[in-house]
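Encoded as structure tokens, the structure appears first; notes follow it.
Just one protein chain is left out here, and the rest sit where they should.
Labels run A, B, C, D, E and F following the written order; every chain starts at residue 1.
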Amino acid sequence: MASLTNRAKVLEQKPMNFMERLYLPAIFKGMAITFMHMFKKKATISYPEEKRPFSPVFRGLHVLNRDEEGRENCTACGLCAVACPAEAITMEGAERKTSEEHLYREEKYAAKYEINMLRCIFCGLCEEACPKDAIYMSETFAPSNFTRKGFIYSKDELLIPNPVNDKEKYDIAKGMREAQLKNK
Amino acid sequence: MLEQGNIHLPEGSIEKQTTTLNLGPTHPATHGVFQNILEMDGERIIKAESTVGYIHRAFEKIAERRPLYQITTLTDRLNYCSSPLNNMGWHLTCEKLLGVKTPKRVDYLRVIIMELSRISDHLICNSIVGVDTGAYTGFLYVMQYRELIYEVYEEVCGSRLTTNMGRIGGFERNFSDVAFQKIEKFLAEFPGVWKEFENLFNRNRIFIERTVGTGAISAERALNYGFTGPNLRATGVDYDVRVHSPYSSYEDFDFIIPVGTTGDNNDRFQVRNEEIWQSLSIIRQAYQKVQAFKGTEADVYHADAPAYYLPAKADVYTKMEALIYHFKIVMGETEIPAGEVYQSVEGGNGELGFYLISDGGRTPYRLHFRRPCFIYYQAYSEIVKDTMLSDAIVTLSSLNLIAGEMDA
Amino acid sequence: MHINEILFWFLTALALFSAMMVVFSKNPVHSVLWLIMVFMAITGHYIIMNAQFLAIVNMIVYAGAIMVLFLFVIMFMNLNAESEPQKSKWMKFAAVLSGGSLMLILIAALKDNEGFISSMRGEGSIGLIKNLGKVLFTDYVVPFEISSILFLSAMVGAVVLAKKDSSTIVS
Amino acid sequence: MSLTHETIKETLVAQFGDKILSWEESYGMACITVQADHNLKVLTFMNDDPTMGFQFLTDLTGVHYPDRKGEEISVVYHLHNLKENVRLRMKIYVPVEKPDVYTATGLFSGANWMERETYDFYGVNFVGHPDLRRILNVDEMDYFPLRKEFPLEDQTRIDKDDEMFGR
Amino acid sequence: MDLMAVNLAYGIEKLLLIGGIITVSLIVAMYTTYAERKVAAWMQDRVGPNRAGPFGLLQPVADGLKLFFKEEIIPLTSNKTLFVLGPALAMVTAMLTSAVIPWGSSIEIFGRNVSLQIADVNIGILYVFGVVSMGVYGIMIGGWSSNNKFSLIAAVRGASQIISYELAMGLSLIALLMMTGSLSLKTIVQQQMEGGWNILYQPLGFLIFLICVFAECNRTPFDLPEAENELNFGYHQEYSSMKLGLYLFSEYVNMFISSAVVSTLFFGGYDIPFVDEAALSLSIGANTVALLGFGALFTKIIFFLFLFIWVRWTIPRFRYDQLMDLGWKKLIPLALANMLITALVILWLNK
Amino acid sequence: MPVIPINYYIFLSLALFTIGIVGVLTRRNAIIVFMCIELMLNAVNVLLVAFSKMHHVAAFATDRATTVGTEAQLFVFFIMVVAAAEVTVGLAIIVMLYRNIHSVDINFLNRLKH
Partner (left out) sequence: MSRPVRFNMIQKDFSDLGINNVQLPEGHTGEGFFATSLEKVVGMARKNSMWPLPFATSCCGIEFMATMGSHYDLSRFGSERVGFSPRQCDLLMVMGTIAKKMGPVLRQVYLQMAEPRWVMAVGACASSGGIFDTYSVLQGIDQVIPVDVYVPGCPPRPEAIIDGVLRIQELVQNESLRRRTGEQYKALMDGYGIQ
């Protein structure tokens, strides 16, 4: 078939020369390569002991955000559930009572917020869809578990530590504690 | 010729001179889920019958129920070795339908990502050819550098394999400096490794003998079957979607199309090899072009398409108009024109086409994927006819069949 | 009883039992394996008789090559079916009878032999490869060469016989 | 580029007249609709005719339009002339009660599985196909899943409890 | 050997030696599996097993124990007796060869001169060949009795491969035997101690022999019977538990014994290079030298084991017909040529 | 000194030979028949080696450098050669036979005469 473009470059199959016919030179070359690798630095990250830092945009387990005063941001608008291709998010909204103003930022809040991590595909669309600065993904990958029930993450397990009354945990979650320890 | 008489013959023994071997669906070489029922005469394959569908996931049906932006999660899982490429193809399709014009920088960023994923795709394919001929070590050498590509992905979008990268009109966020550094690192380190891999295989007689002249298909047959991509180019036809119908500003890049001569396993291997070098050169060019945008007005990462590209989060939190658009886009209620679009990209293993019929609704009316693997695999039984069992396995891997893409 | 005698009787019993099993096993593969046992026993006899070279050659040629060929053919053709057509009972009976009477006649004819075999060490070394080789390559060099030609022709013959006519392959 | 959409249109109309039911161009690609029983003739002509040269079957698929009475099932061919780099879409419509279409396997070997897939999804009966069986789904399946009347989820499923599903 | 001369001490000594050698070869085989994994890991820039015990040293123990406590499965369609016989045969034939290998010169214990060789058979090499030719049965019977097509193909491949390469192996050795004039391994070693290693005189013969050894052990590039990408572990595919363990083990025992044979035939066996053993034994005692010699042999063996592993993780494998091609059309003519040239040189030198 | 009368060997050999004959006569599977022939050949081999040994022992008493009996062992050697050649050809014939009539039943061979 005639050439369709003027960019083609034909890769001819070169016939083997005498040295290549002997098998051995190429084998020795290969063996030299593998042998040199024995002394190379090992690429392995021994996972449970060493951890590879994930990128700041890594899409791991979800977190539900609170504002600086420790109030939940989520208003149960349902956009994340709509955006979820795996239909992994369940929520039930509720009206905020006046006594709960220190708990929830807006008038509506999610009374129940569950994510099924087993169905979730960590695509990040919920994070993007949230108009209220409420749901984010974290740099923790989802841990494995023995039963299916163990993968329903309820609101308690998703909410970030309260920055007001649980400052220490909050700092750890923010990764500040590690940074400080490292600096010391 | 044979009188039965009173002599009892073993059942079915008269006609059967061959054995039937069931290769797959859980055979190690079928990495994935292909089944081949082989009629074998000794070690020679007389007839092969392929069965597919062991991982049919009804992508096309799901796509009819998903708004456009959610379909990336499906395209990710088509050819999972090069999922960003599929994503970009899908976004290009949407942009074509919606009439969104992407700025040059977005195009170049996309080119970088697409070529990276092409490299990762070819890497897997060629190193698996190595594994299937029995040499495992080369595979692990290059897999280390696939990690570098994945790190770039992770830096750009936060995920490694099924990236869900890119949005209609651009990317969800700008590339960070770390991402660029990682690309640089890859560009610096990878050529040496790839050279080493070539040294391990290219001129090794055992490898040459295993691949040359096996699993060959002629250009005519390949075209008749609808081959595209490296498998077609290995037969000597220089058809490349990137050149024939350039998308994402591929016309701005200078690269050649490597073609083979005989279409055998070795040609496919060599074509992929050379394409990796070409991709590296394209990435370099694109990287320079992107760097040239630095600080200029065109330093953008998405198109100006407020109806389809989500507004910035800061605006969503504060401005009413942005919030409305945000809601509309997420709910999939922005205006989508009716029409039929066919857009194809040069996927990791051939022309990956998207045939989208929109009736103006929130979801596609019909979305069909032209999956190159699906087309290659039907030629498999013809290719492996009259070859040895071992050749059939090398052929299977050198065709680069990806089950997820094939069965959709 | 001396150890050599014990060995003799053990090997004889093994050889005879295995030989019977060769004939009476239903499964051809079992037959092959029993025949290998017979050869092993015979190899043992050779060693007792101080014919080391023959012992090893017996093992290599018979057990290692010929029987592998048998096994090969049986495996290839999947002849392990145990439902081999049997000859009629009377035929079998007649066969055993005639075989038995042949044995009786021969035993009767040969029973009055004199002579014995001892297996003292150093009692001659004709079983050693050195002495055998000397005789083989001087006095018997012509038969040796002829046998090599026989081998060659057998090899060619086997290849020609077993080679498939490429046009008759059923596809 | 010597082969323009006009030439294609003129050649086809000259050859087949009113068997070419419609002609349109959408998003830069020409699209013809052909009378259902003429699909193979048109394909053969476009394959053999030296000026046309559409010898590459890019894609073949089906579409289901339940609202179009009498022409519910559509079969779409994407053809490509590699030399001139022109793509063409060809459509035919058949009724859902009798979805008989001539097979293109004689022209394109690659059409084999694509037609099987289309059969699997839509039940299009490709007349003359050498081996028209289901390809992706199990043989026991008794409906054509991509037709619009079948919902996405499997109706027979019993496992859909809340524990496993979000909503 | 004269069976009348059997006395108690001799018997005990031989039994101890046999026990010792079996233990050593089992332990070496065990740790070869570990070495295989570790070396492979190093060559692939990995770390390799390091969880079981310090540096993962207990890995082979863990594997063995696990296999031991796993369920035995005998497939319903298989031939039960043969299915069990297969791995046993493989293991036995693998171990048998070690009988004629001189593991060292003799040492003196309690005034007795104990030779570190189980049996100095004067046709030692032929014995090795005899046992090796029996090794086919393990693979054949195992593969065939599993009643699995992959296993059967593997068995057929394995058997024909071993038979074919035995020829080239024998022919390559004939040239060596022409030089040594003896079939006894002990004599061959002693000759090498005096006259230099055989590798110097027979490099081509060594190469052919080594290649054939690779083929006989079913190691890459000749691992067609268990090519995991094609035949899914081949002949031992249907085996589980300890029967599988025996197969895997016999492969490594084979490797160990083969390495020992190669070192003995071509690399001077227990000869310590560049050292005059006789002189040394005067100064530090014969026993020490014998142990040193044993150590030297072991070093050589370990080198060859490493070579086995090294090659395995480097090069691709042959195809079945190419393998036969190599064996019949290349190695056998080469070995014949080698034989001819050696004969000519010997004649010329003797003239 | 352990002495085994030559009769024992003759009887062993005869027994093996007879078993071979019975096998040939009773079985119909060509391969097993073939194997029985091998058995008979081996019976003869045993006998030859035994006689060789017997004569050698006898001659050795007078002449320590005697080579009496070597011929018999060489005979065994040649028999093995012939047996090997015979097996290759014989098995090839059986394979051919099997290919053509899909059975290794020797009763089929009757048909050769028609």
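Following the convention adopted for this analysis, a contact is a pair of C-beta atoms (placed from the backbone, for glycine too) under 8 Å apart; a residue touches a chain by one contact, two chains touch by 3 or more.
If you're wondering where the values come from, they're calculated on a predicted model, not measured in any experiment.
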| item | value |
| --- | --- |
| Neighbouring shown chains of the undisplayed chain, as defined at the top | A, B, D, E |
| Among B:Gly53, B:Pro84 or B:Gly236, the residue in touch with the chain that has been omitted | B:Gly53 |
| Candidate in contact with the missing chain, chosen from A:Leu24, A:Leu103, A:Ile121 or A:Val164 | A:Ile121 |
| Positions on subunit B where the hidden chain makes contact | 25-28, 31-33, 53-58, 61-62, 73-74, 76-77, 80-81, 124, 140-141, 143-144, 146-147, 150, 160-162, 173, 313, 403-404, 407 |
| Interface residues of subunit D (partner: the chain not displayed) | 136-138, 145, 150, 152-154, 157, 159-160, 164-165 |
| Contact footprint on subunit E, counting only the chain that is left out | 37, 41, 44-52, 56, 58-59, 61-66, 69-73, 228, 232-233, 236-241, 244 |
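Just so we're on the same page, only the chains that are shown with their structure count from here on.
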| item | value |
| --- | --- |
| Given subunit A and subunit E, the chains that contact each of them | B |
| Greatest separation from subunit B - chain, by CA centre | F |
| Identity of the chain that, by mean CA position, is farthest from subunit D | F |
| Where subunit B and subunit F are represented by their mean Cα positions, the distance between them in whole Å | 66 |
| Centre distance in Å when subunit A and subunit F are each reduced to the mean of their C-alpha atoms | 76 |
| For subunit D, residues contacting two or more additional chains | 82, 85 |
| Subunit A, residues touching no fewer than two other chains | 4, 27, 30, 33-34, 37, 43, 86 |
| Footprint of subunit D on subunit B - complex, ascending | 52-53, 56, 58, 60-62, 64-65, 96-97, 221, 223-227, 237, 239, 244-245, 339-342, 344, 351, 353, 355, 357, 365-366, 368, 370, 374-375, 377-379, 382, 407-408 |
| Of subunit F, residues touching subunit C in the complex | 1-12, 14-23, 25-29, 31-32, 34-36, 38-39, 42, 45-46, 49-50, 52-54, 56-60, 66-71, 73-74, 76-78, 80-89, 91-96, 98-99, 104-105, 107 |
| List of subunit C residues in touch with subunit F within their complex | 2-5, 8, 12, 15-16, 19-20, 22-23, 28, 31-32, 35, 38-39, 42, 45-46, 49-51, 53-54, 57-58, 61-62, 65-66, 69-70, 73-74, 76-77, 79, 84-87, 91-92, 94-96, 98-100, 102-103, 106-107, 110-111, 113-120, 123-124, 126-127, 131-132, 135-136, 140, 143, 147, 150-151, 153-155, 157-159, 161-162, 164 |
